[in-house]
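If you scroll down you'll find the structure; I have some questions about it.
With one protein chain withheld, the remaining protein chains of the complex are depicted in position.
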Amino acid sequence: MSIETIPAALDTIVGEVVKMKAQEARFLTMTAVSLDEKTTELLYTFDQDLVMTHYRLTVPKDTHVPSISPVYFAAFLVENEICDQFGVVFDGLVLDFGGKLYLDEEAQRTPFCKFAVTRKEKA
Amino acid sequence: MAKMTANILRNFFAKRATRLYPIEVRPPFENSRGELYNDIDQCIFCGACALKCPSQCITVDKDQATWFCDPLACVYCGVCVEACPVHCLHQKTTYRPVCVTRETIFQKGVLKEKPKKKAKVVAEG
Amino acid sequence: MPVSVIKDFIEKSRLKSPWLVHFDCGSCNGCDIEVLACLTPLYDVERFGILNIGNPKHADMLLVTGTVNHRNKKVLKNLYDQMPHPKVVLALGACGTSGGVFREAYNVVGGVDKVIPVDVYVPGCAVKPEAIIDGVVTALGRLAEKRAEASASAKE
Amino acid sequence: MKSLFLALIGMAVAPVVGGLVSGLDRILTARCQSRKGPPLIQPFYDAAKLWGKEVTATNPWQAFCAVMYLVAAAASVGLLCAGSDLLLIFFVQAVGAVFLVMGAYAVPSPYSQIGAQRELLQMVAYEPLIILTIVGIRLMTGSFRVDAVFALDQPLLFKLPLLFLVLGYALTIKLRKSPFDISACHHAHQEIVRGVYTEFSGPYLALIEIAHWYEVILVLGLVSLFWATSIAGMILLVAATYAAEILVDNVSSRMTWRWMLGSVWLSGLVLSGINLVWLYAR
Amino acid sequence: MAKMTLPFGPQHPVLPEPIHLSLTVEDEIVTQAIPALGYVHRGLEKLVDIRDFNQMVQIVERVCGICSKIHAMCYVQGLEELMKVDVPPRAKYLRVMWSELHRIHSHLLWLGLFADAFGMESLFMQCWRIREKIMDINEATTGARVIVSVNVVGGLRCDVDDTQTRWILSELDEVEREVRRLESTFVNDYTIKKRTCGIGVLSAEKALELGAAGPTLRGSGVAQDMRQLKYAAFDSIDFEPVTALDGDSYSRMKVRYYETLQSIDLVRQAIAKMPDGDIAVKVKGRPEGEILSRVEQPRGELFYYIKGNGTKYLDRVRIRTPTFANIPPLAAMLPGIELADVPIVVLSIDPCISCTER
Partner (left out) sequence: MPDTLLFLLIVVPFLAALGCLLLRQEQLRSLIIIGTGGLLTLCALMLMASTPFSAAPKSILGISVSMLIQAADFFLLGVIGYYGYKHRNLLIQGLAVLQFVLLACFETFMVAPGKEYATFYGDTLSLVMVLVICIVGSLICIHAIPYMKEHEHHLQLEGSKQPRFFAIMVLFLGAMNGLVLTNDLSFFYFFFELTTICSFLLIGHDQTEIAETNAVRALWMNALGGAALLVGIMWIYSKTGTMDMQAIISAGPKAALLLPLALLCFAGFTKAAQAPFQSWLLGAMVAPTPTSALLHSSTMVKAGVYLVIRFAPAFAGTFLSLGVALAGAFTFLAMAVLAMGQSNGKKILAYSTVSNLGLIMACAGINTKAAITAAILLIIFHALTKALLFLCVGTIEQRIGSRDIEDMRGLLTAMPWTAVILVAGILTMILPPFGMLLGKWVAIESSSQQLFVIVMLALGSAVTVAYWARWAGQIMSVSSLGAREPELQPMLTRGPLAALLGGAVLLSALWPWVYNRVAGPGPGLANPASAAVMGFMIVVIGSGFLWAVNAMRQARTARMTRPYLCGAPENVEGTYVGPINQDMPVILGNAYFTSLVTEDRLTCWVNMGAGLMLVLMIGGAL
């Protein structure tokens, strides 16, 4: 069983999200899953009158993903969380905790990855 | 504010709600999930409890016939009790008393093949 | 009034007026709400002179609920250091005493005693208000013992 | 000589009575919340315990301020018992208040600093009211002295009913009772923790608690002046007022300082204005 | 005008939970508020690697102790859907009963804490006193006050008998009487209105845009409630979301107050309509595939993403709790309010950090 999703790509995702916002959909959350050593899957979930819409984005571990927090401010928290736990770097975060939202130096880095990646510093 | 004043005055003249705990102990509800204890004589050291425990705080050694539990890590969920095939594991209705040093429960029983020997309960500090 | 009477009264007062500060060290709130429930009419720990004073500088007793993690351990240590002596620490719940169900999670350090000395362990998940009251009473006993030891060693 | 004697007695007895009043206050408050509450002498346990705690300080100047607060509070009670000038009594207690604020300012902790600022605002709110009440008394007795009040043959309350209400405002602020527990709180459920008290600890906090008992007595002493014609009347009035305080404490939410300043100045001034105009007009 | 910075938390008496806000105030008006999290982060979602999907029920219950029952329910409902398990009807009604009892205790708890935030200690005490009755019901029926631990995949662990339901109903009558007695205080009291009306205003558009959930959203006039999804037995229970229009702290309080009463009614409905029968079915197989599960918990919409891989260990559980959704609206509400109103606005979203950070 799997969830019905609309596939998205790195360069289209922000556009799609802008569209959702234009429809006055409520941003629910994003979910990250580490598929294997190399890829992470991001699920963007929106809700409109109790009906959910999902976008699925599969990205290689070392890519930067454009942040949707400029569109939906509410996304800043979850994007920071994913940055902490999966090491995915979001470009253009409105409030960037730099991978330290939850984790201190002593804690394991990117604990949710199948194989922990070294933290990518922003260019 | 008037309504609240009425409330306050009602409280003032009504019987107080406080239960004077250490002096006045309310009997526990009959199925309260409290302290865990193992009737070690009955235990067959099958390890079902250890396997099911969500906190993974039980260790059973079938060969040595020992049953070990960390009561400070136990969350008193009762999953182990339900899992026990011979119903030797129980929960009291009262909670486990407080302690000033770390305590563990270590029980040594007898394997059921040789059922004559007495069980020994050792509590270690 | 002779000095000793006053001294005795002060020693007695230590047991009659434990002010506590509660630190939620990453608890699931289960234990926190039970700590708060202790203050409310049914349990009313103010009977024992207990006040939830909220400020480590005024507190005699530190109630810690929850698992210690890498970020809050520094806070915990800091709070403990800001409390003036004599003071006691209570670790509440499975989380506070050992890390509970979470002790194997990646951001969990373990029980409170990994960071600061703990005087009383209160098992439970969540701890029952009665258990907290027992814990406080036991802690006061510990406090009296420690004072007695200290004064005995001072006399020697 | 007699007044000196009275002053000394007052200074010795006041903390005991004040502590008991505080204890009673806590019991009654607990009863209003259907709780049992602490023992009557709980405040003494608290103070003694604090006195026995380790001395820690952030700035030694705090110690100075705590002592001065206590001394000023005691002196004002002494002056009250000696039947001295009401304005003087008021000014002397202000010494205490100022030192409390300075002690709170002495530590660069945002909580005690905000507490100190709010305490100042509270002083700004209640001081004029007390002065006006005193002026009202003076208009009745022709003198600012406490002993003159006792020479009257009719309780002040009848002539100064509105001013008595005004004094009630000032009192609630001074006793740090809700809705005016803005700058500090008995228990810290406040956004600024314990406000002015935050940084005082151990023995210094004990001194402050004792000073507070003195203030309770001072305030109640002022109240008692409104029925100075009989001992029973005095006690009754004080008890009724204090009961009202406890009630108000329990049925109102905390004000913000803006709200407090506005409402206290406005209603306080209007009430005292009406009462005073009426007195002048006579 | 002088600036002042104020570390609000991690240990702060008005916030029993460790969240930190770096506040900048000028004249006691908040000009900037930066949240910092991570003081309660445990990483329990990651425990799926070492705990099987049955054990995870006990773990997700401990995401938060206040509505533990509802977390477990959301989780097991997801798994049941994924594994195509048909839960017996009686279990569905019992789930409604216990989850609404949880809502009552959670809302009473919140009403008390909120009262304390605006400085009305006696009201705090009263709410918590009433709440103890619900805690007793919890303990008597499930064996624990807080973490009731009744859900398992496939149904429930315990049942209630007729004497118990009768007792529950009579206790609820008493609770309702007591709660109604507070109605005019919460809704009409002058000082309370003065402290809450117009404080922390969130318009309906803003609330939707910022992704607010639960009473925070309904307080802004948006009638959205996950119980409209008709999970468990809600398909046969009369339910209308409670809303208020102003979007301020007062509205949010009103929503919660009336939801408390509504939940009492829902419990009664559940008990009245409850059929006899089993409370659990045996579950076979291992979860495979992914599923989303949503329920309404006291603070709003709870969202579980569960992905199984055919073993007894799940691939991923992701929990998005209502407070997680309500933090961005909070961050937007804080600037511009008075320092004294910070606790009120913070509490008005009924924050639960332990579930936010998990």
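Going in written order, the chains are labelled A, B, C, D and E, and every chain counts its residues from 1.
Everything below uses one rule, namely that contacts are C-beta pairs under 8 Å (C-beta built on N, C-alpha and C of every residue); 3 or more make two chains touch, one makes a residue touch a chain.
Note that this is a predicted model, so its numbers are computed, not measured.
Chemist: Just to confirm, in the complete assembly, which displayed chains does the hidden chain contact?
Modeler: The chain that is not shown touches these displayed chains: A, C, D, E.
Chemist: For the chain left out of this view, which of C:23, C:43 or C:121 touches it?
Modeler: Of all options in C:23, C:43 or C:121, contact with the hidden chain holds for C:23.
Chemist: Among C:20, C:75, C:126 or C:140, exactly one should touch the missing chain; which is it?
Modeler: In the full complex, the listed residue that touches the missing chain is C:75.
Chemist: For the chain that's not shown, point to the residue among D:14, D:48, D:80 or D:132 touching it.
Modeler: Checking each option in D:14, D:48, D:80 or D:132, the one touching the absent chain turns out to be D:132.
Chemist: Have a look at C:27, C:55, C:97 or C:138 and name the one touching the chain we're not showing.
Modeler: The missing chain is touched by C:55.
Chemist: Which chain D residues touch the hidden chain?
Modeler: Residues touching the hidden chain, for chain D, are 4, 7, 54-68, 70-72, 74-75, 78-79, 82, 84-85, 87-88, 91-92, 94-95, 98, 101-102, 104-113, 116-117, 120-121, 123-128, 131-132, 135, 138-139, 144, 193, 198-199, 201, 258, 265, 269, 272-273, 276-277, 280.
Chemist: Which chain A residues would touch the chain omitted from the figure, given the whole complex?
Modeler: So the residues of chain A touching the unseen chain are 97-98, 100, 104-105.
Chemist: Which chain C residues would touch the chain omitted from the figure, given the whole complex?
Modeler: Output for chain C: 23, 55-57, 74-79, 81-82, 84.
As a convention for this text, only the chains that are shown with their structure count from here on.
Chemist: Show which chains lie in contact with chain C and also with chain D.
Modeler: Touching chain C as well as chain D, we find B, E.
Chemist: Compared with chain A, which chain's mean CA position is the farthest off?
Modeler: D
Chemist: Among the chains in this structure, which pair is joined by the largest number of C-beta pairs in contact?
Modeler: Looking across every pairing, the one with the most contacts is C-E.
Chemist: Just grab the chain with the largest centre-to-centre distance to chain E, centres being mean Cα coordinates.
Modeler: The most distant chain relative to chain E turns out to be D.
Chemist: At what distance in angstrom does the C-alpha mean of chain C lie from that of chain A?
Modeler: The mean C-alpha positions of chain A and chain C differ by 41 Å.
Chemist: How many angstrom lie between the centres of chain B and chain C, each centre taken as the mean Cα position?
Modeler: 23
Chemist: Could you put a whole-Å number on the gap between the CA centroids of chain A and chain B?
Modeler: 43
Chemist: Two or more other chains touching the same residue: where does that happen in chain D?
Modeler: 32-36, 187-189, 193, 250-252
Chemist: Multi-chain contacts only, two chains or more: what residues does chain C have there?
Modeler: 40-42, 44, 47, 52, 54-55, 69, 71, 100-101, 104, 106-107, 125, 128
Chemist: Within the complex, which stretch of chain E touches chain C?
Modeler: 10-13, 16-18, 38-44, 46-47, 50, 58-59, 62-66, 68, 109, 112, 124-126, 128-129, 132, 135, 144-147, 352, 354
Chemist: Quick one: in the complex, what on chain C touches chain B?
Modeler: Its residues touching chain B are 41-44, 47, 94, 97-101, 103-104, 111, 113, 119-125, 127-131, 133-135, 137-138, 142.
Chemist: Quick check: in the complex, which residue numbers of chain C touch chain A?
Modeler: Within the complex, chain C touches chain A at residues 69-71, 106-107.
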